[in-house]
Structures are given as structure tokens and as C-alpha cells.
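Partial view: only certain chains, each at its native spot in the assembly.
In order of appearance the chains are A and B, and numbering begins at 1 in each one.
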Amino acid sequence: VKPAEIAALLRPRTPELNAVRRRLARCHAVADLRATARQRLPRGVFDYIDGGAEDEVSLRRNQAAFAEIDLVPSYLQGVADVDLGTTILGVPSPLPLALAPTGFSRMMHPDGELAVARAAGRSGLAYAVSTMATTSIEDIAEVATGPLWFQLYVWRDRGLSKELIDRAKSAGCHALMLTVDTPVPGARERDLRNGLTIPPELTVRTLLDGARHPHWWWGLLTTESVTFANVSNRAAEPSGVMAYVARQFDPALSWDDIGWMVDAWGGPFVMKGILSIDDAERAASLGVSGIVVSNHGGRQLDHTPPPVAVLPDIVDAVGDRLEVLVDSGVRRGSDIVKALALGARAAMIGRPYLYGLGVAGEQGVAHSIDILSAELRRTMQLLGVASVDQLSRTTVQRR
Amino acid sequence: VKPAEIAALLRPRTPELNAVRRRLARCHAVADLRATARQRLPRGVFDYIDGGAEDEVSLRRNQAAFAEIDLVPSYLQGVADVDLGTTILGVPSPLPLALAPTGFSRMMHPDGELAVARAAGRSGLAYAVSTMATTSIEDIAEVATGPLWFQLYVWRDRGLSKELIDRAKSAGCHALMLTVDTPVPGARERDLRNGLTIPPELTVRTLLDGARHPHWWWGLLTTESVTFANVSNRAAEPSGVMAYVARQFDPALSWDDIGWMVDAWGGPFVMKGILSIDDAERAASLGVSGIVVSNHGGRQLDHTPPPVAVLPDIVDAVGDRLEVLVDSGVRRGSDIVKALALGARAAMIGRPYLYGLGVAGEQGVAHSIDILSAELRRTMQLLGVASVDQLSRTTVQRR
């Protein structure tokens, strides 16, 4: 070893990074964000993000279905510049990616939906705000710099639904996304076993947990509120998530209800939770702008087929009439590549950014987007494909 | 956080639930009842319920076969009201579900078959009383409010069989269910390894176990008897389950014997344990009312195909001539949905209610039924199917 090298070996590492940066710097993949979130969040909160319905068969298969798709590279294609940009619902997007609606975000971090909206905006991505948000759509719209979509659960009280649509329009949301796979709530047994309530209750178990996750409890106690911000007056007291939600959703909702919602909204209208060709055809015949092929991340009906497995047939059936998005199981840039190669316009993510939110608020959400963006770019380069619109079924191969 | 929320956080939980209710309240799925039964019962008793023949290949595959079937939902179907009712063997049933015959129930709980019959009656479900019951059919009939069926093992002593048929008739049983898959007993090696005897013997091992499960031993010692109630005078002394049973069953039983039994009974006659199209055809040609496609929960011949896998072909062959029921591996409401979509009239459960019986007697059995009923309803709603007779093969999809 030469003297210069010995000196190099002994050079101390600069302590410039602060704690959050250090924490994120150790997260090289979404799986790392997940592992860190598992350490930092109370178990009930982590499991609320991470879990699925009943035996979690669909949850596991969603990811496995991506792993069953091979990527076939072509080399020497000159991929110094890769164009990841596309257009989603008529709006240019720097990535074929959008942030799916997720409820109760203040439970993961006091900044909740504001952190998510800021991070999405920083990357120019669309963010679908949930009906179950813990920040009002108006407050979110104030900080958002990227496109906002509003996700709608239709309530037994149709007046409330109409009111929500009007508020979303006033707040400047670009698209309305109706979730159709929730006639009743799925059985998330981790939540039942953890006794999760919204907002969290102080019990012996949660007090003990508080001692182990003081930063989280401090954030919770100093935040404004973790009740529903859009529908807060109707959620008077803490209760089990499922019990509360079960009382509000309307299982009587039918295809006949879609017309007035499309009309009332008057802009891009997306139906989220489609898994069958029949439902996709029906949506297309009603003139909706897009559908999200999704099984709600395995959180609603267990034993549904993985969205990425039914995607190609649905694209073949309706892909020329509306935009097909897909979510459920996206954890890698390569998953996004596979979804696009099979005909999706874009992928949506939920858990990946929530893990990030739980780990480090806005910076954590941004980090999750950065990871997927870098993976997407690298995967495209290693595949020899220079722009997302060149991805086609020849790129992928079912095992 | 607002003052009202802090107050809410500190509100103590009311201690109204008694121990049994608390125990059951923690059981959200049949898997939880099983886990609790494993803790509360002596190992030999739990294993008697839980185990299967030889290498338990069929036992495991029974459940796996359900998991290999996907459910394909249709949304926006207006499923506020779901009709779970059907008709089984000519009698209306509020659920497409019946309780399969199981032996030695007093070993799981001192209330034994009486607890099962009461819980079945409370839900209006049929209960098939086993020849190997530890309560007499007459005593059970006294407490039963739902339909009773009598399950028959044919004994070397045909007079005993005839006598049992007559007693079942007198006791008001609606149907006779002949089990055909037991020419000899299956090799339940867990029982052999545990040294299980009926009734349980006091040995060094069981005494040690008694110290760990005092409630169970107390129940055993204070119960009337755990010997066979219908055939008790023939079981003079404790012995290995298999050895005893092996001496009683008649391996010479043949199709020629069915005629007199059908005639002697004169009511709905069901054959349980059919796995092949040939046997199903033969049963249909003899004019029996129904068959149960079953491999005895994996407790008889190991390496048999899972009943749910052979169900569709059997339904195609004989479904228009008799009712096809199915058991073996049913642990979720979604399993019942799959069975029905493949053509079964109803599903039967054994272990699920025995776990409940071991955990909390009658309340435990009722809880197991309530779990499956709620899961069944939710699965139907999430599938977009409003009544069980609308379930068809388009609802399911083999992976």
C-alpha cells in the first residue's frame, strides 16, 4: 500500500449528515424503508400500513406476480438518455407514477398528507387525496404543487358525497377517483389483533408502546388532529377502524350511480379497483377517463388475482378507450417497467411512500419516489429501452 | 390534539367482558380459535382434533387446494342485502353450512355434543351426530333446536347398526349419513405418538400435563363419562383409539348393503366420503339423497386428492340427481363461497367448531359459526354476489 492510500484509509468520514439524512441514506430500496418503518412506528400503525385482508394471500401474491415476469434485455441500444416522461389523464408527468390515495396519514407522521403533497409536488407527480385523509382537501391544495386528484368513497349519506365532490372541485383537483372495491371494508385481521382504533387510544398496551416509540407519540400528541379532516364531524369518538368505516360505506352503490357522479364532476373521472374484463368494459362504455386495475393492495377481498396478472387482458379489452393504471404490489422500478410493458399508462404506489412518511415525513416520501425513479431509470437502461413509450410486451416474458 | 381527544385517549376501557367473552373476542378467525385451542387443550386432545393420517399430505393439501382458487369480483352490484339462505336435504337453512359428525366431543369440553347441538340450533344449522358421540342421540335430540342428522358407521355386528338406525329415527333425526371412507381406521400418527386413549388414561405424562391444563382435567373428572354413549357397553376398557375402532368397523361393507339401509331409514340418506366419479354415479343410481365429497379431513387415506379439486367433475356427473355437499379444509367463509361456486349445495365443517368447543364450549362453537357466517357475508358483498344461488363457476378461477 502506498502512503497516499494509507492516508486515505485513515481519513475520517465527515459528520455532516443529520440524523434524518443518515437514516434515509441507509435506505437503498423500498424494502429498507419498510424495515426502518417497522422499527420506528408502533406495531399497530406499521401493521395498518403493511397488512392485508384475512390470510394476506392476495397481499403476498401481488408481489410474487411481479417476480414471475421476466425482463428480456437488448443491449448496445445507446441509452445514455432515457426519457421517463409520460402523460397521465391529459397532464404531463415526469414519471409514469402517481401516489395512490391512503387514509389516516397523520397517524404515520404528524405532517400527514401535507408531507405527501409537498413531496409529490417536488417530483411533479400526481397525488390522489383520500376521502379518509386526516387533513382537509383545502389545506392540502394550499401546499400542493403537483396535480391533485380526489379519491371518493361513496357514503350512505349521498349528500356528503356530493359535498365532497364540490369541495374537491373548488380545491382545484384535476381528477376524481371513485373507489369501487369497498362495498364493505375488508377484514384486516392485523388491525383487529392489534386493537387498532382511529384515533389511537391510550391503553396499557399503547402506553407501553409509547415508551418504546416516544418520538411517534410525541408527534401524535402535538399534531392538530388525527380524525378524518374531510368528514370529521361525523366521526365523533374513537372506534375500531373497521367498525367505523363499515357504518359509513354504501354497499348499495351500483353502476346506475356512476352517471350523476361523472356529470357532477365534469372532469377526468377514474374508477379504482377493477379486476375483471366485464367491469372494465362497463366502465369504458360509461365514458370514464381511466381505471386503476387494483385489488386495493390485497386489503379488501382476499384471494383476488394479482392486478398485474389480469392487466394484459384488460388492456386488450379497453386500452384504446381509456387509460389503464395499475397498483398493488409495486415495490421496485422494475415493477413499474413490467406494468408499462403490459400496457399500463402508469403505476400507483401506496405502501412505499407511507413507509417513507413513517420514517422521515416529507423527506421520507421524497426518498421513496427518488428510489423508484432511480430504479426505473436504471432498469430502462439495462433493458436497452430509451423511453417509456417504447416498452412493449416483447420486453417481458411470463416464466 | 384537542382537549376532548386527550380525554378520549385517557378513557379507561370498561371491564364488562367476562373471561370467556374476552377469550373469544380475541378470536377473529378460525385460525385464532385453533391457536387458542392449542394452548388450552392437552396436546393429545388438540392433536386428535388437528391431526391427519400418516404424513398429513392430504390434510395440508385440503387447505392449499382452496387457496389455489381465485375469486373474481364484480363491483357496483348493489349488495346491501345478501341472502345467505339455501335448502339442504329439503330443509331451509339460513347458511349453506352444516356441522359434520365428529367423535369424542366430551374430550374437548365436558358439555360435548350438547354444546354443539345447542350452538347449531341457535344458528338454525344442521348437526350430524356421530356414531362415536359421547352423548346419546336421545339426550342430544332433547336439546337440539336445529335439524339433526345421524352419522352411521356400520359395525361388524349388523344388529347394532340396525339398532342405531332405529334409535336415530325415534330421536327425530332428519337424515341418515353413512360414512363410507372408513373400511378400516386411518393411521393418525399424532395419536399414536401421543399415546392417546379413549377415555384418557392417567400416566406420568398425562399427570404432568394435568398440572398445565387444570381446567381441562377438572372438566374431564367432573363430566359424566367420556366413553361412547351410543355404543358404550361394547367399549369396556380404555384402549388406543385406533385399536378399539379397528375391532368394530366392518371392512366387508359393500354396495350391496346400501339397499337395506336406505329402506330401513326411509328418509333423506347421504353417503359421506365420496372422491371418485364412479362412486358418485353408483350412489346416484341407488337413489340416495346426497353425497359429501370428502376425504375425512385428511384423516383416513393419505394422498387422496383434495375434495374441492374433484368437486366440479363430480357435480357435473351427478349434480342433477342428488345434492352434493363438501367438507375437508373449510376454514374461511371464502372457502364456502368457492365450494358453492363449484356446485356444492353446502359445506360442512368439523375442526373449526371443535376448536371453538375446546376454547369455550357452546359459546365457542357459536363463535366459530358466527365467524364463518360473517366472512361468508362479507366475501359475497366484496364479490358483488347478492345470493348464494347466484354463485357460479364464473366467480372462481383456478390459478
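By definition in this document, contacts are C-beta pairs under 8 Å (C-beta built on N, C-alpha and C of every residue); 3 or more make two chains touch, one makes a residue touch a chain.
Given the structure is predicted, the values throughout are model-derived calculations rather than measurements.
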Legend entry - Copy number across the full structure, from 2 displayed chains: 4
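By our rule, only the chains that are shown with their structure count from here on.
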Legend entry - Approximate Å spacing (C-alpha centroids) for the pair chain A, chain B: 42
Inset, instruction - Can you check the complex and tell me which residues of chain A touch chain B? - result: 54-55, 57, 180-181, 183-184, 186-187, 189, 192-193, 199-203, 220-225, 227, 237-238, 250-255, 257-258, 273-276, 278-279, 300-305
Inset, instruction - Please name which positions on chain B make contact with chain A in the complex. - result: 1-2, 5-6, 8-11, 13, 26, 28-29, 31-32, 67, 69-80, 332, 334, 375, 378-379, 381-384, 397, 399
